[in-house]
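Here the complex is missing one protein chain, while the rest keep their positions.
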Amino acid sequence: MESGMKQMNRPVTIAYWLKSLWRYKVSYLFVLPSVVLFAVFMVVPLVRSFSYSLYDWDGITSPQFTGWENFEQLFRDEYFWNALKNNIIFTVLTTVFTCLFGFLFAVAIDRRLKGWAVFKFTYFIPVMISMTVVGVLFGKILEPSFGILNSLFGKLGLESLQLAWLGDPDLALYTIIGVTVWQYSGFTMLLFLAAIEEISPEIHDAATLDGVSGFKRMTQIMLPIVKRVVFMVIMLQIIFSFKVFDIVWVMTLGGPGSASEVLGTFLYKTAFRSEQFGYASSISVVMTLIIFTISLIYLYFSNLGRHEKE
Amino acid sequence: MKKIGMILIYAFLWVWVVLMLAPLLYMLLTSFKSDQEILNSPWTLPHKPDFGNYIGAWFGKGLTDITLGTNFLNSIVITVSTLVFLTLLSTLAGYALGRHQFPGSKFLYIAIIGLIAVPVHGLLVPIWNFMDQMAMLNNRLAISLIYTAFSLPFSIVIMRSYFESIPTAMEEAARIDGCKEIGVFWHIGLPMAKGAVSTVIIINVVNIWSELLFATVLLTKPEVRTLPLAISLFSQNMYSTSFGMLFAGLTMATLPLLVMYFFFQKRIVKGMAMGALK
Partner (left out) sequence: MNKLNRHFAAVLVVLLVAMLFGCAPSSKEPKESDSTQNDSSSSTDASQGNEQVELILSTIPGPVAERLVNDVEAFMKENPNIKIKINEFPEAKYMDQGPRLFSSSEKPDLAWFWADADYKKIADAGVLEPLDDMYQSEGWDHVLPQSTIDRVRAKDGKVYAVNTEIVWGPVVYYNKAAFEKAGVDVPKTMDEWYQIGPKLKEVGYIPLVSGNADVGVLILSGLLANSFKPDDYVKLTNSEIKDPVNNYNHEHVVNAFDHVKKMGDELMQKGAAGVNDTDARALFTQGKAAMYSNGSWAASDALLGKELPKDFQLGYFYYPQIYNDIPPKVAVYAGNSLLVMKGTGKEQYAKKFLTFVMSKERQKVLAQNKQLFPSRIDLSQQDIEPMGPLYVDMYQKMNELGVMNFWHTEVNSELSTAARALVPAVMSGQKTPQQAAQELQSILEKSK
């Protein structure tokens, strides 16, 4: 590894900074366009929206400063806690099942079970379909009175399974989770597959020699080796599923009532339906902080993981 | 015992194959049916393939000269340019962060990871205001840049990770031969990163193509709307109960990406394998 500059003992003067700027000008140039885009489209709007959260604003008339009131109101708002609860349920279940299924699929493909090429091809197809299409399509499939799922159950005589998948407040969220798992298991599968395929065949040969069976092999040999990738994929899924909006919005609008409300839909409704931008911005602030914390945890553990490998 | 286990496993796998394909098949078949058929006989094959739904969905209601073809073109322009920007910027930044040591690189990297955390729908209002002030609403280049910004953090992480993990021998050689940094990057670093670039593209293309929230808010004119946006407006139109046309629209919105998938399938897997996971 190249040795970096040991910056510990240099005097931190302006001259020093200017010299560094010039010396590393190529590096800075490389990152400049990205930094500019970030600043303009992410950092500045983020700061702006943080500042909105201190006001009471309806988007048209002039804003009124209210300080922490929005946050106080937020933590007393039952709809917020409901959305947060749903969000957590969604994140946990989606992550668990997409990672679980993804891993199982990857192992099946790697171990070349019969039909593995079909699996590899098919499982990834739903990933390539936009969330909106998936949402609308499944909305029609799950329609309680004429959707094909319930009519299939009817034909099979399973009337008791003809549920109101999206209309029953107890079911709606889980239905959406199911659809998301349907769509993204192929995504995690591919990430896991890449890692699993890297496992050297010698290890597998040794395992076969020792007579290690499939299940044991998967959990006690393969899993530990790809632990780091697994960890990363899990964390990624957590972060991405926490931000969910599209699929819930298209399928239920967060309903019925607020049975499937998540933070993303709650934010949108507050901002644009009830026109409380200040309040909505406070939701945005809280969301960002939560996800940021999760990212930090990931960073912390992944660094740890790196050291462990070494 | 083991046999039963294997049977269960195979059953599980094949059931999933059916589960994943069935809804798509349903979408395709239904798009060819008339509305009566859809509600009354959802299970049969269409009586005769009725392209009327496709024609209806393509031309819209004939209120304007905008057809789905226009929207399709918009989507392509926006997606392709976003991907181009994304590739360029993420490889540049990833390379610098992964290869060069410069003051602030660690800080920048952590900041970038932090940006992955930002829930972008919270940025909707400030960005809308900003675009409005700059009179850049309905500007496809602007929305391209916005998408690029949103996709950059994760892509940079991937690229940096990749660049960190590949050997530096060739680059050292190039430098000794007198190549400037940019040359090293362009002639050696970039070509070597083809796999990771594929990964970045694959991971982001679906999200960019089908992005809805910002497209809905920022693209108000019909002539600049993207394809998924047009389809979603169609489906939200509570005044139209033509499911057949809706499904035709859905199919048309899906096809481009699926076609892309079929063609690049090998690349995808290779890309993911070479990628980022190291």
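Note that the chains are named A and B in the order they appear, and that numbering of residues resets to 1 at the start of each chain.
Definition applied: a residue touches a chain if its C-beta (ideal position, glycine included) is under 8 Å from a C-beta of that chain, and two chains touch if they have at least 3 such contacts.
Remember, it's a predicted structure, so these values are computed and weren't measured experimentally.
**Q** Which is it among B:25, B:55, B:141 or B:173 that touches the chain not included here?
**A** Of the listed residues, the one touching the omitted chain is B:141.
**Q** Tell me which of A:32, A:92, A:113 or A:163 is the one touching the absent chain.
**A** A:163
**Q** Given that one chain is not shown, which residue among A:70, A:94 or A:258 touches it?
**A** Only one listed residue reaches the unshown chain, and that is A:258.
**Q** Footprint of the hidden chain on chain A, which residues?
**A** 58-61, 143-146, 162-169, 172, 252-253, 255-259, 269, 272-276
**Q** Touching the hidden chain in the full complex, which residues of chain B are there? Just list them.
**A** 35-36, 39-40, 63-66, 70, 77, 80-81, 84, 88, 128, 132-133, 135-141, 144, 186-187, 191, 216-217, 220-224, 233, 236-241, 243
By definition in this document, only the chains that are shown with their structure count from here on.
**Q** Whole-Å distance, chain A centre to chain B centre, using C-alpha means?
**A** One centre to the other, that is 15 Å.
**Q** Looking at the complex, which residues from chain B come into contact with chain A?
**A** Chain B reaches chain A through residues 2, 5, 9-10, 12-14, 16-17, 19-21, 23-24, 26-27, 39, 42-43, 88-90, 92-93, 95-97, 100-103, 105, 108, 110, 112-127, 129-130, 145-146, 148-150, 152-153, 156, 168, 180-182, 185, 206, 209-210, 212-213, 228, 231-232, 235, 243, 246-247, 250, 253-254, 257-258, 260-261, 265, 268-269, 272-273, 275, 277.
**Q** Which bits of chain A are touching chain B when the two form their complex?
**A** 2, 4-5, 7, 20, 24, 26-28, 30-31, 33-35, 37-38, 40-42, 44-46, 48-49, 52, 59, 101, 104-105, 108, 113-115, 118-133, 136-138, 140-141, 146-148, 151-152, 155, 182, 185-186, 190-191, 193-195, 197-198, 213-215, 229, 232, 239, 242-243, 245-246, 250, 263-264, 267-268, 271, 277, 280-281, 283-285, 287-288, 291-292, 294-295, 299
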